[in-house]
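The other protein chains are all here in position, but one chain of the complex has been omitted.
This part shows chain A:
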Amino acid sequence: MSPALAPEKPFVKKAEKDFADAINPGVKDLIADAARHNASSDASADKTMVINMGPQHPSTHGVLRLVVEIDGETVVGLAPDIGYLHTGIEKTCEAKFYQQVVPLTDRIDYLCPMTNNLAYCLAVEKLLGLEIPERAQYLRVLFNELTRIQSHLVWLGTHAMDIGALTVFLYCFREREQLLRIFEAVSGQRMMTSYVRIGGLSLEPPLDLYDSIRTFLKEFPSKIEQYEGLLQTNPIWMSRLKGVGYLSPEDAIALGVTGPPLRASGVDFDVRRDMPYSSYEKFQFSVPVSNEGDVWARYIVRMQELRESIKICHQALDGLPEGRIVADAPKIILPNREQMKTQMESLIHHFKIVTEGFAVPAGQVCSSVEAPHGMMNYFVVSDGTAKPYRVHMRNPGFATLQALETMCKGRLLADIVAVIGSIDIVLGEIDR
């Protein structure tokens, strides 16, 4: 520990000092503050202690580490320590052709791969100035909403499990399985779908898939009622959620919170409605907002979002236009297999796209979509070559994590678990 950080009355015990030395300096500041606090007031001397929560704590959903300063069981300070899952995907993107980045985007937020695909493809399409056929836009909306339902099911299941309600977790994964089968049928993959491609979609969905989706949409409202029946009659669930983890609208905006946590704090903003993309302007749906700003409000907002997503899926299925699922750009979009086997031009395009990629006009664009966790932006810089010069992802969890301390301060240690569940954390998108 540097002399500046060494408190006059340090953490007394040697083991604690070793711990403070071992952790990174970002967290050292918090510990130094705690130590100074201890040193400055005799009355509160040795009153607080710093503990580690994660990176293997079950409620931290993987690899989030929280350094928590507690006074008894009350949280007085909290510092998230991230980076354990950092994969350098933004750097890897710079070494790939534009179309090769799509499978990487699946892996950013692995609970909503199609949303990530879409956000990236929208940015590249904006750089290219491509026009996407309406059928592809509707299918993008349909699968994005199914992805939202799938992601919210994981949130609900794991959030309930964090609080101790295991049955809901099993039920949510039962329904999620149906959706994963739909994704598998359309893209060949359950999770890393890479279904949305630059210029359109990778494949036309098989005809019988629409029936499976309709069957799912028909049954799903009764499942939502089942979850609510299990949770909202459960006194433990109610008391662990209500009034916990309050975030004011001013704090939510100042800290960059987006998505359901922002709307649960009373800020009525949804990218789908306010800055529409991919034909969302043609869909009728409402944006659930709550003014309570607590964990309960975030739960209610997401449950209502599930119902709104069902509405959007029905509209996409009913209004699905006929036509192509890819733009008319043979130098950018791979020809289909049959054309490639029978037409020389198509074979040449295929060969050139795969081996050389396609050049994208120079420029800088930002595309944003409403992901299940909040606003997701892709900032793509092109220098006119076939590889992106820079790809930056603004993922909602990264900013929302900054609000964790505000939400947890003054609450009990156990409330942190409820709050983490309510911000629906995915470390893949935070660490990238």
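We adopt the following convention: contacts are C-beta pairs under 8 Å (C-beta built on N, C-alpha and C of every residue); 3 or more make two chains touch, one makes a residue touch a chain; residues count from 1.
Just so we're on the same page, contacts and distances are computed from a predicted model.
Between the names "Chemotaxis protein CheW", "(Fe-S)-binding protein", "NADH-quinone oxidoreductase subunit C" or "Hydrogenase maturation factor", the one given in UniProt for the chain missing from this structure view is "NADH-quinone oxidoreductase subunit C".
Interface note for the absent chain: among A:Gly129, A:Gly164, A:Pro206 or A:Gly323, the touching residue is A:Gly129.
Summary of contacts with the chain left out: across A:Ile51, A:Leu166, A:Met238 or A:Ala254, the touching residue is A:Ala254. For the chain missing from the display, the contacting residue among A:Leu64, A:Leu401 or A:Val426 is A:Leu401, taking the whole complex into account. Annotation for chain A: contacts to the undisplayed chain at residues 24-26, 29, 82-83, 86, 88, 90-92, 94-95, 126-130, 253-256, 267, 269, 274-275, 329, 361, 363-366, 368, 375, 377, 379, 381, 389-390, 392, 394, 398-399, 401-402, 431-432.
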